[in-house]
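With one protein chain removed, the remaining protein chains of the complex are shown where they sit.
Order of writing sets the chain letters: A and B. Residues in each chain are counted from 1.
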Amino acid sequence: MSDFTMPSLGADMESGKLVEWMVKPGDTVHQGDTVAVVETQKGAIEVEIFEDGTVSELVAKEGETVPVGGVLAHVRTAGDKTPAAAPATAAPAPVEASPAPASPAPPAPRPAPAAFARTGRVKVSPAARRLAAEIGIDPEGLIGTGVDGSVSLADVELARSRGTKAAPAPSARRTGFDPAEMRKAIAAAMARSKREIPHYYLASTIDMEPALAWLAAYNEGRPPTERMLAAVLTLKATALALREHGQFNGFWQDGQFQPGKGIHVGWAIALRGGGLVSPAIHDADGLSLPELMDVLRDLVARARSGRLRGSEIMDPTMTVTSLGEQGADSVMGVIYPPQVAILGFGRIVERPWVVDGQVVPRRLTQLSLAADHRASDGHAGGRLLSTIEQLLLEPEKL
Amino acid sequence: MSDDTPTRLTYREACKQAIRDALNRDPRCLVMGEDVGLYGGCYAVTKGLLEEFGPERIRDMPLAEGVIAGSAIGAAIAGLRPIAEIMTCNFSLLALDQIINNAATIPHMSGGQFAVPLVVRLATGGGRQLAAQHSHSFEGWYAHIPGIRILAPGTVEDARYMLAAALDDPNPVLIFEHVVLYNDEGDLDPEVVSVDIDSARVRRPGKDVTIVTYGGSLPKALAAADELVGLGIEAEVIDLRVLRPVDTATIYASVARTRRCVIVDEGWRSGSLSAEIAARIAEDLFFELDAPIRRVCSREVPVPYAAHMEEAALPRTADIVAAASGLARPQ
């Protein structure tokens, strides 16, 4: 038996609200299955489980706020001796349940199984709902103190006695995100970063002409669905460079550097309406360029519709931010704690450049590194930038 | 009411006085059952009546419930007013065909030509370590059947006066007497000389949660209400008394005030009387509810013999307290 606990989905996350169970007791789960939706400041995150087994009990109820590390469910794993899921109805005995022990205080009758509960819905008692409608209060914006956290008559009466209209109902978090909450999360993480992390900054100008020429040739004759973006090349080059420069791929924790398990590049995605998420591209160094393009396309779409998974939020071992074509020439990033580095690719611009003693027009980008001086030094940072540059000069090898 | 009636008496004594009263008042009345005569009844309810009224009116019957019920139905149709006793409702399953296919149907199938003014008394329920074949509660099943009235006296007063009302009913009436109640004592109000067999009663008023129950669970519900006071919860306890037809008006009036309801039923929860009442509240009173309906029923096992297991299998006061406080004071 093991516990499935509330994951930490951000450096400053203390607790999360369980919005929806995607499994019920008795369900078989496999490593990587998404089993629950947790509402965080980054929006609704689909949380995965990291072992194989059978869900034996859902401890947390939908709507409940659980601290990071708090138990959400019990899972019977393969190593357990007790048989997985022994429904009483399958027993040959005529009884439907074992005789109960004579404990003095049995629990109250259990509420309806979570499987039957409507997802992510604010519970309002029928009487409370009717009263709220009569007096023009939105009951779903109230704090419920009734059975199972439901909004009860007393809660509506309290709102009425305060003479205030209820706060507007929280937007459906199942999809999308709350920009104000995300702003708070970014504020907390960035303030912590600048408070704790001694940043140092390096930058190099990189000739993107070989990479872009290779990319144009690759894309030529391919339908739009199979074309790649320059971002894929910079991502792959970064991931490969991190193999050689492991001190930038990991975390500063407990006063020392902890190398990341795998190269999971966080890709900063700007959200329409404001805000930013940097979900992980898992094992980016092992993906081919077309595979990387597929992952990127999927990740951007899901990030913008608020359907990221917990592991994507938790796992980045370093972050890449790319300002794109509309952005500025270069970026001096702020590290996302507890990571130790962030790489920035500025806008690709055409500039005069000296090649073989001749001034020629070339497409260039400013590659910058912000790194944690506790974990690495400038010399190592310079070598990381140099490796990325070399890799981009030979795009056919990526 | 005769002057020699003590004001305080046991439920058993109340049942006996009711039968004596009936036998004295109506010469058509007789008692039929296993061991009701020489032995005095397996719960001693008819003890002494053979000596007082003779074997013509206190008739020991063979160990055949179908015969007891069948001959009592015949006697009723023929104009007598039989009081049949069946030792426990477990055994009444042998008389089920007579009760359901004959007693409950003949008045209807004969277009009212034949009335069946029959009363059947049955012991019901667990709690006396009589094991699974003597301890079950089948009154909820019988309450499913149109054509019969089902009574469940939970107080000494009802034990004393329901029988007369049942005998006055021209249709069959079944009276379920809970075995743990026989030794309970209670007071008879000298002002009361009869009771109705139509309505439920509020046995204890309260404003926070309604506890609906009947028969042997009534004392547990009242004890739970006492304990709930300590938690700052005023529970209203409703005694159904009549399981068919159920007096929903009294239930609804109470739940509409308290907006919370716990139903206590010694039957098994699946397909029980408690299920019927919960369904009706949900159907008719949905918008009055401020919390889910809860039920406290017997565990879904044949009632065990061992005392501690039997106690755990049946509804307990602590279960009722937990259910009611969970609704009235969540968290």
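Following the convention adopted for this analysis, a contact is a pair of C-beta atoms (placed from the backbone, for glycine too) under 8 Å apart; a residue touches a chain by one contact, two chains touch by 3 or more.
As a convention for this text, contacts and distances are computed from a predicted model.
**Student:** Looking only at the UniProt record of the hidden chain, which name from "Oxidoreductase", "Phosphopantetheine-binding protein", "Carbohydrate ABC transporter membrane protein 1, CUT1 family" or "Phosphate transport system permease protein" is the right one?
**Tutor:** Hidden chain, UniProt protein name: "Phosphopantetheine-binding protein".
**Student:** In the full assembly, spell out which visible chains the left-out chain is touching.
**Tutor:** By the stated touch criterion, the chain not on view contacts A.
**Student:** So which of A:Met22, A:Val300, A:Val349 or A:Leu393 would be touching the chain we can't see?
**Tutor:** A:Val300
**Student:** Of the listed residues A:Arg272, A:His379 or A:Lys397, which contacts the missing chain in the full complex?
**Tutor:** A:Arg272
**Student:** Among A:Thr34, A:Asn219, A:Gln258 or A:Ser386, single out the residue that touches the unshown chain.
**Tutor:** Considering the complete complex, A:Asn219 is the one touching the chain left out.
**Student:** In the whole complex, not just what's shown, which of A:Leu229, A:Leu276 or A:Val349 touches the removed chain?
**Tutor:** Candidates A:Leu229, A:Leu276 or A:Val349; residue touching the omitted chain: A:Leu229.
**Student:** Extract the touching residues of subunit A with respect to the undisplayed chain.
**Tutor:** Given the touch definition above, subunit A has residues 216, 219-221, 223-225, 227, 229-231, 270, 272-273, 296-297, 300, 324-326 touching the missing chain.
FYI, only the chains that are shown with their structure count from here on.
**Student:** Find the geometric centre of each of subunit A and subunit B from their Cα atoms only, then give the gap between the two centres in Å, rounded to an integer.
**Tutor:** Between these chains, centre-to-centre, one finds 61 Å.
**Student:** Hey, which residues of subunit B end up touching subunit A in the complex?
**Tutor:** Counting only subunit B, the residues touching subunit A are 259, 286-292, 294-296, 299-302, 304, 308-309, 311-313, 316, 318-319, 322-323, 325-327, 330-331.
**Student:** Name, in rising order, each residue of subunit A that touches subunit B in their complex.
**Tutor:** Residue positions touching the partner: 94-109, 111-112, 125-128, 130, 145-150, 152-154.
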